[in-house]
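What you see is part of a larger complex, with each chain still in position.
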Amino acid sequence: MLFHVRMRVHLPHDLDPAVEEELKSREKARAQELQRAGTWRHLWRVAGCYANISIFDVDSHEQLHDILSGLPLFPYLDIDVTPLAQHPSALPEI
Amino acid sequence: MLFHVRMRVHLPHDLDPAVEEELKSREKARAQELQRAGTWRHLWRVAGCYANISIFDVDSHEQLHDILSGLPLFPYLDIDVTPLAQHPSALPEI
Amino acid sequence: MLFHVRMRVHLPHDLDPAVEEELKSREKARAQELQRAGTWRHLWRVAGCYANISIFDVDSHEQLHDILSGLPLFPYLDIDVTPLAQHPSALPEI
Amino acid sequence: MLFHVRMRVHLPHDLDPAVEEELKSREKARAQELQRAGTWRHLWRVAGCYANISIFDVDSHEQLHDILSGLPLFPYLDIDVTPLAQHPSALPEI
């Protein structure tokens, strides 16, 4: 089932640059692992902001929570979750 | 280029049911026409609300405005537009 | 899977009293039918407001949307949906 | 009498990890003690957020305040309290 997730990143200004670099690198690796698994279905940058809009496809709310709360940047994220349903006017996606 | 669009429908309670039916039917036809053209890339229902979240792929802001302001339900829509960019952690979509 | 749903009712002041009575009576019957089916797990009145807080247990986002958008009072409802997950400190409910 | 309580946790980024671990462990023990006592009637995780939605059953506002303000994580909680009443369409809970 699909969820629309908006994440806004707020890094503290005094974060150690090496820690920051390592967090971002782990975040990217995890994001790509989840995309390859088909769980993180879409990932877009919000133009001009340190934020993204994503679509997740998960089996349960527990799985969604585990994935989001396990992201390396989770302590610095503001997250909005919106459950999505099939739209009656949507054509089948190929 | 991609835009994230959230539309919330507010139909007046005293709208003539025949007019309402005709508006919705034209809206659906237009939505499917734009999906077939590849312009309305994704269309999801926000679960529990008379609202959708969509992704549009257009060539210009003028085209985006013409499409949205030309929707049959436009006078009854609250619309939020967010420009999207390629995310550095996104894998190529197939 | 569980959803927290908050519904706020806004009836137009000029609604025909007979129509209003019939809507409320159908809403009550439907709410009780869904409670008996185990889908509408909890239903509480927000004290002092024409509003409720509810817990739904559904199989999919499509089922949740069909249930909520099919409520007789749906055109008059403001609805907030929040997906719930098992809490790590929660004891098993009996 | 029942209260709907939403708690959002904001831990400072520079909290000592040992202190954090000890706070969370005491919070969990207290939450389970209150669930066993029948006071903390429901406890759900808000999917994707460091937050919970809970139902408390207490005898007085003083008891509710003592319980919430005595939680180990209280200094880091944003709390919303909503009094709940019996809903006229609710079936008796078993």
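We call the chains A, B, C and D, going by the order they appear; numbering starts again at 1 in every chain.
Just so we're on the same page, a residue touches a chain if its C-beta (ideal position, glycine included) is under 8 Å from a C-beta of that chain, and two chains touch if they have at least 3 such contacts.
Quick caveat: nothing in here was measured; it's all calculated off a predicted structure.
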Out of the whole homomeric complex, 4 chains are present here; how many copies are there altogether?
10
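One rule holds in what follows: only the chains that are shown with their structure count from here on.
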Could you tell me which pair, A-C or B-C, is linked by more C-beta pairs in contact?
A-C
Among the chain pairs A-D, C-D or B-C, which one reproduces the interface of A-B, with more than half of its contact pairs identical by residue number?
C-D
Rounded to the nearest Å, the gap between Cα centres of chain C and chain D is 23
Express in whole angstrom the distance between the two chain centres, defined as the mean CA positions of chain A and chain C.
29
I need the residues of chain B touching at least two other chains; which ones are they?
45, 47-48
Which positions of chain D touch chain A when the two form their complex?
11, 13, 45, 47-50
Under the definition above, what is the set of chain A residues touching chain D in their complex?
3, 5, 12, 61-62, 64-65, 68-69, 75-76, 79, 81
Can you list the residues on chain C that touch chain A in the complex?
1-3, 60-62, 64-65, 81-86
